[in-house]
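All protein chains but one are shown in place.
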Amino acid sequence: MSVEMFIQHFLNALTLGSLYGLIAIGYTMVYGILRLINFAHGDIFMLGAYFVFWGGALFRLPWFLSVVVAILFTALCGITVDRVAYRPLREAPRISALISSIGVSFFIQNLSIVTFTAIPRAVHVPQWLGQVHLIGKVRLLPLAIVVPIVSLLLTSGLLWVVYRTKPGLAMRAISKDIETTRLMGVPVNRIIAITFGLGSALAAASGIMWALRYPQIHPFMGVIPGFKAFIAAVLGGIGSIQGAVLGGLLLGFIEIMIIAFFPGLSGYRDAFAFVLLIVILLIRPSGLMGEKLEEKV
Amino acid sequence: MYESRTKRLNVAAVALLGFFLWWAQGNLDGYKIQILNLVAINIILALSLNLIYGFTGLFSLGHAGFMAIGAYVSSLLILPAAQKEMIFLLEPLVWPLSVLQAPFFVAVLAGGVAAALFGLLISLPVLRLGGDYLGIATLGFAEIVRVVANNLSGITNGALGLKGIPNHANIWWNYGWCLFTLYFIARLVNSNFGNVLKAIRDDETAARAMGIDVLRCKVVSFSIGAFFAGVGGALMASLLTTIDPKMFLFLLTFNVLMIVVAGGLGSLSGTVIAGVVITVLLEWLRFVENPVTIGSFHIPGIPGMRMVIFSMALLFIILFRREGIMGMREITWNGIIGVCRRKGEKDRD
Partner (left out) sequence: MTERETALETQGVTMRFGGLTALHDFSIRVHRGSIVGLIGPNGAGKTTCFNVMTGFYRPTEGKVLFEGRDLTAKGPHEVCREGIARTFQNIRLFSNETVLQNVMIGCHVRTPLNWWETPLPFGVGAKKEKEIREKAYHLLEEVELAHLADECAASLPYGAQRRLEIARALATEPRFLLLDEPAAGMNPQESQKLMAFIRHIRERFNLTVMFIEHDMKVVMGVCEYIWVLDYGVLIAEGAPKEIQADPRVIEAYLGEEAVADA
C-alpha cells in the first residue's frame, strides 16, 4: 500500500471513529448513570440528521442556524424519551427499561417513516465543506479535518461540564450511588434529564456530520451506527467518556484498516464490530478504561 | 384423579383443535389460512424465547439468528436439485448441499438441530455474561449470522436469498410442531428441571449454593430454545417459500419478544394467547398501510403506521402492565373447573 493510500484510509478512519465516539458518549453516560443500554440512541442520532435537513430544505434556515436548532430539538427529543419511557421504570427490573428502549427505537424509526417517508434523501453539502482538494495524490475533503476537530471540541466541552460544573458533579455522584445522591438532596431526575439532553445533543452533532460526510439520510440510518457506537462504548469501558471516544476511534480504525488491507472482507464489514464485542466481553468485560464491577454475594 | 382428568381434557382440546383446523381448511380462504399458519409458527418462536428468557432469565435477542440458521438449513434440504441450480446465479451451491435431499420432517428437524448446535457453540462463552450484556452479545450473534448469510454466496445465495422453496409447511405440520413444542416445553418447565431453571432466574447465587451447575443448566435451556427457534424458522421458510438475509433483521426478534412480554414472562398459556392475539392484530393492522376508499373519500395508506402502533402497544404494556396478560400464572384445567364451579354455586345462591 502506498503512503498516499494509507493517509487516505487514515483520514477516513479518523472521521468515522470520531463520529462513532460522539455517539458512544451518549451510551456511556446513560449506562454509567442508569445501567441502561439506550437502544433508542441510534435513532436519536438519525433524528439530528433529519432535523438539520428539514431546517435547510423546508424552512430555508441558514445552515448554522439549522444546525443549532436541530441540536436543540434532538436534545429535547432525548429528554422526552427519558421522561416518557424510562423514568416510570426506574424502580423496575433493569431489563424492563431495556425492552422499553427497544420499543422506543422502533417507534422513532417507524414514526420517521410515517412523517419523513422511507425514501433516502440527499443532503446538501456546503461548497466549502464538500470541495475535494488534491494535495499530492491525497484527496482531501475539508470534512475529514472538520469532523475530528469539531468532535474534539465537543468532547472537551462535555468533559468540562462533567468535571468542572455542579451538574457534572451530580452526574458523577449518581453514577456512583443513585440512592445516596438522592438523599443528599440532588434533584436526580433533573440531572438524568440533563444527561440525556447532553448525550442526545452530541448524537445530533454526530448525525449532522454523518449526513454531510456520507450524504444520504433515511429512517434506518441510525441502527447500525448505533449498535457500533454502543460496542465502542463497551470497548472503551462503559461509564468512561474518554473511553467512549477512544473506543469509537479504535473501532473506526479497525473497520477501515481491515477493509483497506483485506478488501475481500468488505462484505463482512458490519460484522467486525459484533465479533469484536463478543471477544471483549469474554476477555475484558470492563473494557479498556472501565472499572471492574463485582457482584456481591 | 386430577391427573387423569387433565390428561383427558388435554386430549379433548387437541381433538377440538384438530376439528377446527379441518373445518378451517375446507372453509377459510387462503389469506386466513396463512394467518392461522403464522399463529402456529409465532407461538413456537415465542414459547422458545419464553423458555430462555421467561423461565431461565436469560435475556436473549438472538432469535432471528437461530431462525435464519433453521430456515437456511431446512430449505437447502428440501429444495429440488433443479431449482437449486436455477437460483444460484452468483456462485453455484457447494457440492454436498447441491445434491442433498431430505423429507420435510427430517429437514425441519435438521434445521432445529443446526440452530441448537450454534446455540450450544455460542452459549458456552456468551452465557457467562449476565443481563443486558447477554442481550447485546446474542443480538451481535444474530447480526453476524445475517452478515454471513449475505456474503456466503456458495451456501446461502447471498443477498438474492432462496426462492421457490417447496411449500410443505401446511396447517398440519405447523400445528403439529406447535403442539409438540408446547408439550415439550410445558413438560420441561413443570418438572424439577424446570424448577431448577426458575431457581436460576430468581436467584442465581442461591441456586449455585444449592449445588446447581448454573452454567450447564443455562446452556441446556438456551440450546433447547435455539432448537425450537430453528424449527420455527424452518417452518416459516417453507410457508413463505422465499427467504433472504433481510428477513432476519432485529425486527423479527422484536416481534417474538413482544409476544413473550405481552403474554407474561414465565407463562406458557400467556404466550399462546398473546401469540394468537398479536399475530392476528399485526395482520389486521395492515389496513392502516393500505389505501382505503370509503364512498368518494380516498384515504391513502400510511407506510410505517403499523409498526408505530405496534411499538406503542409494547411501550404501553411495559409501562403500565409489565407482567403482561398472565404474569407468571398459567391457565390450567383445574383452574377453569374451579372457576366454573364457583360461578355455578353463585348462580344457585
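Lettered A and B in written order, each chain numbered from 1.
Assume a contact is a pair of C-beta atoms (placed from the backbone, for glycine too) under 8 Å apart; a residue touches a chain by one contact, two chains touch by 3 or more.
From a predicted model like this one, the values you see are computed outputs, not experimental measurements.
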{"item": "Which residue of B:9, B:35, B:120 or B:212 touches the chain not shown here", "value": "B:212"}
{"item": "Sole residue of B:8, B:187, B:246 or B:321 that reaches the chain not shown, by the stated touch rule", "value": "B:187"}
{"item": "Interface with the undisplayed chain - residues on subunit B", "value": "183-184, 187-188, 191-196, 198-199, 202-203, 205-214, 220, 224, 266, 328"}
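Keep this in mind: only the chains that are shown with their structure count from here on.
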{"item": "Distance from subunit B to subunit A - Cα centre to Cα centre, in angstrom", "value": "33"}
{"item": "Interface residues, subunit A side, partner subunit B - complex", "value": "35-37, 85, 88-89, 92, 94-96, 98-100, 102-104, 106-107, 109-114, 117-118, 219, 223, 227, 230-231, 234, 267-268, 270-271, 273-275, 277-278, 281-282, 285, 295, 297"}
{"item": "Residues of subunit B that touch subunit A when the two form their complex", "value": "59, 122, 125-126, 128-129, 131-133, 135-137, 139-141, 143-144, 147-148, 150-151, 205, 250-251, 254, 257, 261, 302-308, 310-312, 314-315, 318-319, 322"}
